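Structure record follows, encoded as structure tokens.
Let's look at chain A:
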Amino acid sequence: MNEIALTSADRFDIREYLRLEMFPHFLCPGCGHGLALRALLWAVHELGIDKDRLAVVSGIGCAGRLSAYVDANTFHVTHGRPLAFATGLKLARPDLTVIVITGDGDGLAIGGNHLIHACRRNLDLTCLLLNNEVYGMTGGQVSPTTSAERYTTTTPAGNREPTFDACKLAEGAGASFVGREATLQVPTLKNLLREAIAHKGFSFVEVISDCTEIFGRKNALGNSPEMVLRQKAGMRPDSWGNRVDRPFRPNPFPTGVFVRKELPEYRELYDAMTAAARRD
Partner candidate 1 sequence: MAEVLQIRLSGSGGQGLILAGRILAAALVSAGRRVAQSQSYEPTSRGGLSRADLVVTDDLADYPLVTALDHLVILDKPAAHASDGLLHAGSTVLCDGRKVTSAVRGPFALHRLPLWETAVRVGSPRVANIVALAALTAIGGFVPVALLREKVVGLAPARYRDLNAEAFDAGLALAAGERAARV
Partner candidate 2 sequence: MTDGLRNLQGNAACALGAIAAGCRFYAGYPITPSSEIAEWMAAELPRVEGVFIQMEDEIASMAAVVGASLGGMKAMTATSGPGFSLKQENLGYAIMVEAPCVVVDVMRGGPSTGMPTRPSQGDLMQARWGTHGDHPIVVLAPHTVAEIYTETIRAFALAERLRLPVVLLYDETLGHLVETVATEPPPPEAVVERRWAEVPREAYRPYAAGEDLIPAMARPGDGYRAHTTGLTHDERGFPTQEPAQVAALLDRLLGKLDRHRPLIERVETVEAADADVLIVAVGITARAARAAVRELRRTGVKAGLFRPVTLWPFPEGRFRRQAESARAILVPEMNAGQLVLEIERLAPDGVRVRGLPRYDGEPVAPDAIVAAARELVG
């Protein structure tokens, strides 16, 4: 998606989308989640979505706390359930733009079942999964996306479990829009999110974030800029032909849009299928 020309009146001022009374925020220094939130709100701004008609639903964990900072209709729900909650909300209120923020534990472990079924149903929701490879809120336990051999508080000898590829999972489950980007490149992430939100149907975006304070420290990955550079080293963007210069990261990850297809949207389909009953 191309950059659109911005007039000064259109200029994105994140403060217009934040609950400033909630600041200072509670994220750790160097956490990538703030950048992800910035990209999201920038995309919302560019799409011209009315804050009053925006609903942000999040689960439990560091990613789950983000909804509280957004000046919109926000719902911080139970662990793993934001997609299930959002399904009810969107069905009751098709007029709202509903965006779900989840994490690798929230969305892939405890909420994994809801994720695959949301992908399959294709209700018009956008799901951001902020992947920082760890349960940060609870003190640094292993998650379904923790890279091989990384240390966490529950893998004192290193992680030996294979990791989930969230995008392949979403694709396999039938999502009509799937993409991945890192917090390293906020404008690119913003563009990806803009397309995902505008997409009719279920869109899934995995955001490679980083947890410096807990995961980074435990694995001696350096400070935030160093961790972000590791992200960069692991990236294989479409636009680069998926080349890589230095394979630092144990699990190299492609970025960009992997799935973009038009499928019948759940609510439209429901209305069409039940039209006969409604005419009775």
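The rule is short, and it goes like this: a contact is a pair of C-beta atoms (placed from the backbone, for glycine too) under 8 Å apart; a residue touches a chain by one contact, two chains touch by 3 or more; residues count from 1.
The candidates were selected such that all candidates are chains of the complex that A comes from, given by their letters.
All of these numbers come straight from a predicted model, not from anything done at the bench.
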TODO: Quickly now, which of 1 or 2 touches chain A in the complex? Give its number.
DONE: 2
Task: Touching residues on chain A, where the partner in the complex is candidate 2 - done: 19, 22, 51-53, 55, 57, 67-68, 71-78, 81, 84-93, 95-96, 113-114, 116-117, 270, 274, 277-278, 280
